[in-house]
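The structure is given below, and queries will be raised subsequently.
All protein chains but one are shown at their positions in the complex.
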């Protein structure tokens, strides 16, 4: 079995597993189940974890150049090995957006907007869950889910009031990921706007493309002139021949 | 009646309604009227709300593909349905800027600067009003309009000192919108500057446009050479003919 | 006297006046002189203010279209009329950087870097002076010049810890200007980097300019071919004529 075939076969099942993980993780953090339900939720989380671990191992085995693959997928290894990074795996859910992409048309900027919006919502939600999980009972200011959501929003936009902030190592680790996500978010928004403005300004002023188009027309006309000349030159030769 | 005709007919009346709404909302939040005047202000607010609801319904009915229109105007629906989003409707006022645009010339970057400045001022003012409305009496630090304005400015620039911050759900919702506006603001400023610098740097170094212009000249000269040749070739043939 | 002549004549004297103003303002805020020296410093500040007011009036009178000039120089009016905006006038000092520009070479990006660095340093220094002037004795956290400088730096980079923040209206006004300056600063840095990266990436891949250059060569060769043909065609006609 090739690596491509494996990826194709496991794509949708793994996305489904990520969704199940998200649901189970949400229930664990928000509802804080006890007894049998806690065991069930924990079991679901471990099963989905096992699926991702198996996927990682299979991809590594199937890779043509294992060392290259390993070096290029260090993040995947971290996600599988470190329990504190588990939520990151949920970003895989953004692949679901490929469905939405189709309806948003084929324009690159349209797809970027859909992707960034989806990734931002998912990032904020998962970071709020993870930070609440880490901070609850740690004596810090983040103790409820609405506060965690508010904190995640204030952090990802790099506003950072400081009314809520994580105090545990794990919570700060989640926050660091969220801040990096925030910088990427601002970067993508700015870059997309810049691309749009550069294009529009270019379209408004005399375009290099337009100049080339006019030049191409000129060349075409020239070619027709040469071909006419070619034809007439041939006639001339014939006339000369007949005149001899 | 077509959708275009409806939009054309209702454009200015709705902008006027938004202005009236802004004035009434400002009076309600800042002057906190009581008795008959409170009823009058509330009535004005409800009437303008009704106008926007009617506009939404009419546009939905007149749309050629209702489902597509509905999906593309989700924000409009939220603005009509959720009272907490009402201030957002006021951003429609920015259309008034189309008048100012004319005097700012036709350059895209000039128009962007006018539009962004207008939208920022409106966004900060409306967000300050809305957050004060939400926070007053909630025990948070934002209790006066100057403080709310200061908070809005500190938030939209993503500085976020944390001397003022919302504590109610509604206030945080307004803050979230303001932060998103701030990221968009920074993005537009940066993108406009980038477009300007890219253009200027391009103009300073040898331009691709210049190369194309020189090339076009070369081609024109070539065409004249071919046409001269064409004419002389014709003459030559004639001369040959007359020589035979 | 024309407006251009006035600007040329008053350019350096006004820059000197701005420098004197900066020195006097620094002394007033930092040394807090009393008695005769306080009167002297105040006198210097008023004289430089008068110079700028006269310059504003003269420029308005000399302008060809006074209304257009007035609308395009609203900021200058504010600087002259409102005492709280006086420090803004000092940004005129950045024109001194035109001297430094010469040694930095003629590249646009080099000049932008010099200009932005100079404007940032001036902005931070003046904002720290102005906020200290406004906040001293107002009960807020900013009470010494080093703290004011630190606050200005934290604000202009949009970090905004919140350990220092203005509490007076005037101080917040200065802060708002500083935040706007910070957004512009980030925007210019990003835009300059973007322009550099876009150029370098373009230079690395096959350049559109290169393609045009190769095309121009092709056209030149073509033209030489046509001219050779032209010459030979003429010879042919001559040969035919001599053959007749």
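To keep things simple, chains are lettered A, B and C as they appear, and every chain counts its residues starting from 1.
Everything below uses one rule, namely that a residue touches a chain if its C-beta (ideal position, glycine included) is under 8 Å from a C-beta of that chain, and two chains touch if they have at least 3 such contacts.
Note that the structure is predicted; figures quoted are calculated from it, not measured.
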Legend entry - Chains shown that the absent chain touches, full complex: A, B, C
Legend entry - On chain B, residues whose C-beta touches the chain left out of the figure: 158-162, 190-191, 194, 208, 226, 233, 240
Legend entry - Touching residues (missing chain, whole complex) on chain A: 71, 107-109, 112, 155, 158-162, 165, 169, 172, 175-176, 179-180, 182-184, 186-188, 190-192, 194-195, 198-199, 207-209, 212-213, 215-216, 219-220, 222-223, 226-227, 229-230, 233-234, 236-237, 240-241, 243-244
Legend entry - Interface residues of chain C (partner: the chain not displayed): 146, 150, 153-154, 157-163, 185-186, 189-194, 196-198, 200-201, 204, 206, 208, 211-212, 214-215, 218-219, 221-222, 225-226, 228-229, 232-233, 235-236, 239-240, 242-244
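Criterion: only the chains that are shown with their structure count from here on.
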Inset, instruction - Rounding to the nearest 5 degrees, give the angle of the rotation that lays the CA atoms of chain A over those of chain C. - result: 180
Legend entry - Chain with minimal offset from the mean of all protein Cα atoms: B
Inset, instruction - Identify, among B-C or A-C, the interface equivalent of A-B, where equivalent means over half of the contact pairs coincide by residue number. - result: B-C
Legend entry - Most remote chain, CA-based centroid, reference being chain C: A
Legend entry - Inter-chain centre distance, chain A versus chain C - centres from mean C-alpha coordinates, in Å: 37
Inset, instruction - Send over the residues of chain A in touch with two or more other chains. - result: 158-162, 190-191, 194, 208, 226, 233, 240
